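Of the protein chains in this complex, one is absent; all others appear in place.
To keep things simple, chains are lettered A, B and C as they appear, and every chain counts its residues starting from 1.
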Amino acid sequence: MGTYKYHILVCGGTGCKSSQSTQIVQNLNEEIKANNLENFVKVVTTGCFGFCERGPIVKVLPDNSFYNYVKPEDATEIINEHIIKGRRVERLLFRDPVTNKPVTDSKHINFYQKQLRIVLRNCGVIDPENIEEYIARDGYLALYKCLNELTPTEVIDIIKRSGLRGRGGAGFPTGVKWEIAAASPGPEKYVVCNADEGDPGAFMDRSVLEGDPHSVLEAMAICGYAIGASHGLIYIRAEYPMAIKRLKIAIKQAEEYGLLGKNIFGTDFSFDIELRYGAGAFVCGEETALIHSMEGNRGEPTVKPPYPAVSGYKGKPTNVNNVETFANISPIIIKGPEWFASIGTEKSKGTKVFALAGKINNVGLIEVPMGITLREIIYEIGGGIKNDKKFKAIQTGGPSGGCLTEKHLDTPIEYETLVAAGSMMGSGGMIVMDEDDCMVSVAKFYLDFTVEESCGKCAPCRIGNKRLSEILDKITKGNGTMEDIELLKNLCMVIKDTALCGLGQTSPNPVQSTLENFWDEYVEHIVDKKCRANKCKDLIHYYIDPENCTGCMACARKCPVNAIAGERKQVHVINQDLCTKCGTCLETCKFNAVYII
Amino acid sequence: MAKITSLDDLRKIKKNLEEQISLREKAENPESLVQIKVGMATSGIAAGAKEIFTFLVDELEKRNIPAIVTQTGDMGYSYAEPTVEVKLPGQEPVVFGWVTKEKADEIIEKYIRNGELVEGIIPQNYKTIDDK
Amino acid sequence: MSHIKIKLHENQLQFIKDTCKEFNYEPGELINILHKLQDKFGYLPSEVQEVVANELKIPTAKVFGVVTFYSYFTMVPKGKYPINICLGTACYVRGAEKILDEFKKQLNIKVGESTPDSKFSLNCLRCVGACGLAPVVMIGEKTYGRVAPDDVKKILSEYQND
Partner (left out) sequence: METVNITINNIQLEVPKSTTILQAARMINIEIPTLCHMKLEDFCIENKPAGCRICMVDVKGRRNLVPSCVTECTEGMVIETSSPRIINARRTVLELILSDHPFECLICPKNGKCDLQSLAQELGVREIRYTGEQSTYRMDTSQAIIRNPDKCIMCRRCELMCNTVQTCGVLSAVNRGFMSVVAPAFEQNLDHSPCTYCGQCVAVCPTAALTEVDQTSKLIQALADPDKVVVVQTAPAVRVTLGEEFGMKPGTIVTGKMVTALKRLGFDYVFDTDFAADLTIMEEGTELLNRLTKYLNGDKSVNLPILTSCCPAWVNFFEKNFPDLIDIPSTAKSPQQMFGAIAKNYFAKQLNIPREKLVVVSVMPCVAKKYEAQREEFRVNNDPDVNISITTRELATLIKQTVQDFNSLPESDFDRPLGESTGAGAIFGTTGGVIEAAVRTAYELYTKKPLPKIEFEELRGMDWIRKATVDFDGLKLNIGIAHGLGNARKLLEEIQAGKSEFHAIEIMACPGGCIGGGGQPQHHGKSEIIRARQKAIYEEDRRLPLRKSHENPYITKLYEEYLGHPMSELSHELLHTEYFQKQPEIIIEND
């Protein structure tokens, strides 16, 4: 094997792949070949770099040049300039959104500076389709250590002492969970990895599976050793074809290398892993529903207890953890529980991966230590609000979470503080909203999601959420009354109190938190019949300002329903009866003559 | 592929790939490393920068000094070419001019290993590409 | 005398039977089997479900219950070019609804429907994970990022000549 002087890492995450990163790899390789640089430069397709906003991303090592928005045709220039002549391709370099200066080194990009990568340690570093690269990064060393140097009880003890809590949402201590499953009697037990990431706007689990699948496989085997299970199952969304492909490759390689299968490391511990596919049901993130789904049934949750740790898959003790939780395991084993516990806060240890999206400059996947503030995330890592708009809210925890405001920006992020603020950690979605977002509509958006995803088993969730959404709809149409708010409040309370599973019990969070934090907006919609964000079509009207209108006829031509009348060089008028409030005229007018009331 | 059954097996694979992976690991953490840039614009190459570059890469590796050697464009000191910029962890970068193999050897042994200053430093406040 | 008649082509029937066999006729593998069959046929018509139920020796109603529970499964054939609009939160706050409206207008169909010539079908999906490109539209395997309402016509015209 030649010693490559340069590595070119190309992001192979779903975001970058969908903007032609495969073609970029191909072109780079062709250029390398054409210049006889095969032994000098190596192109590696890695997992997600996280900075999806800027995709496709190409990194050139060793100098760590960070190229963004790369197109396949840029390959020639990268090889000719950067590799052959040693000059960075400046136009492709990331530019700091504030200074607008190119930044050469990804380490100096604000997006990465505050991050601490444990879960994502290998994402964007190794080739996920090559087990040896994972091993070279101390992969499977933790499994070796567990099998040869530690008893199952000691493994559980390490996980307990690390303070690791479930990253799937509720934050149950992982070590305790393992302990319960280990204590459940029975020769047949299962380790399940929940990879049914369903939050709209969350893609951290997928990124780990795509970028570092072995970290999950290794951790599942460790868990199997700790609880006494020899079968593992990964329940993954069928909508994640690339993660599935990489997992399949990883499982096959691990089996070939004897790191999965019979008598691992020559011990009497055996462990295999199978894939089970989800089919688009958010509720299957709930562990009992997930288990029913894996058994080939409708993914309806059942009442706990019995907990899966006692009676789960096929009625056998089953330990369910999510992808991110598993990805933390090997580093904890290798570096020790004290190291892990030194990161984060008193009650929430380690790091958390968030999918940062919405009206923010740097959309992407970030991993930060627990205890970081929302302000740091939004303004330092996220680079602030897009188009210099005003920050309004940040929604955390997916559809079950709540909308937090300005006043929560300095709250350190922990499981408990987020709940206290009316939201939750959830699986880690973070959507930033600005002044153009109507909070009543946002609440309705989430409720519509819950209505769509409710399994229908229990009445409060099946019907209650539908009614919540209908009342919100009424308010956004200007037909709400103040009594509706009382009805909303009561219904939120009752649904939380009575719904069967976590999905239902948390579904009113977006309504409750917006009622709490954006009360004025609700009242405006109801009393003043106004939507300050101009989002609610029934509450806004488009007018043409006669002062500014030049009679250019552009708006009239573009209006899809012919609601604009007016002769050339004459002031135009919008017929309110015909107007569908599509906003085309506003976008078309070059003279700022169209306005909204 | 023979199955991995021992720690040694794991270590063997790790060793095989060490070089490649360390390249990436170093890049992840450039602050802790010696960073060397060789001015390799056309004029630099003509003045022998390529040999210097290869020499530095090979020798640092041989002498087991963790460093990142990269090429860079014209540094703006064509009079002093070949030029080499060395940035020790936590220190300001220093640029050496008229670098020969012997000089390079001296830079490695004295400046990089022991932090002793070596003749040939261009004291000018130049601009790095980052500041353009 | 039978109460239900299932019409299938011989090779279709064989494929279903082979798939069930491949999964060892295990009812627990129902979802995996349905995935494979939908990949093959594009959708899961009642005939397919009947045969699967028959092979796995489970009630057809159960198969149907599973098919209708999961949004990934469909009993309606998709168009030649299935259009999927991402309605994840990131896309939503960046205007996905307007994009959806535009597609509905251009194609003159509702969500879940196909155009009369079966060329396009329109559906929504949850996050595809390309939030950096929001709003995102997928047509078949191809992803369109940062779509604006004005782009819709142009995107559709790419498929005009097929």
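Here is the rule we use: contacts are C-beta pairs under 8 Å (C-beta built on N, C-alpha and C of every residue); 3 or more make two chains touch, one makes a residue touch a chain.
No experiment lies behind these values; they were computed from the predicted model shown.
Asks: Taking the complete complex into account, which shown chains does the hidden chain touch?
Replies: The chain that is not shown touches these displayed chains: A, C.
Asks: Tell me which of A:V494, A:V527 or A:A565 is the one touching the absent chain.
Replies: That would be A:V494, which touches the missing chain.
Asks: Touching the hidden chain in the full complex, which residues of chain C are there? Just list them.
Replies: The list for chain C reads 1-10, 13, 46, 49-51, 53-54, 58-65, 68-71.
Asks: Go through chain A and note every residue touching the omitted chain.
Replies: Chain A touches the missing chain through residues 281, 298, 300, 302-303, 305, 451-460, 462-464, 466-467, 470, 487, 490-491, 494, 496-500, 505.
We adopt the following convention: only the chains that are shown with their structure count from here on.
Asks: Need the CA-centroid distance for the pair chain A / chain B, whole Å please.
Replies: 38
Asks: So how far apart, in whole Å, are chain A and chain C when each is placed at the average of its C-alpha atoms?
Replies: Here chain A and chain C have centroids separated by 24 Å.
Asks: As a quick test, compute the distance in whole Å between the mean CA positions of chain B and chain C.
Replies: Result: the chain centres lie 54 Å from each other.
Asks: Chain C: which residues touch two or more other chains?
Replies: Expected reply: no residues.
Asks: Where on chain A is chain B touching in the complex?
Replies: 1, 3-5, 7, 9, 42, 59, 61-64, 85-88, 90, 101-105, 107-108, 125-126, 132-133, 135-138, 140-141, 144, 148, 256-259, 265-266
Asks: Chain C touches which residues of chain A in the complex?
Replies: Per the touch definition, chain A meets chain C at residues 13-15, 18-19, 51-55, 198-203, 206-207, 238-240, 276-282, 293-299, 314, 355, 357-359, 363-364, 395, 398, 429, 431, 433, 437, 442, 445-446, 449, 452, 455, 560, 582-583.
Asks: Which of the residues in chain C end up touching chain A in this complex?
Replies: Contact set of chain C toward chain A: 26-32, 34-35, 62, 65-66, 69-73, 87-94, 98, 101, 105, 125-134, 136, 138, 143, 145.
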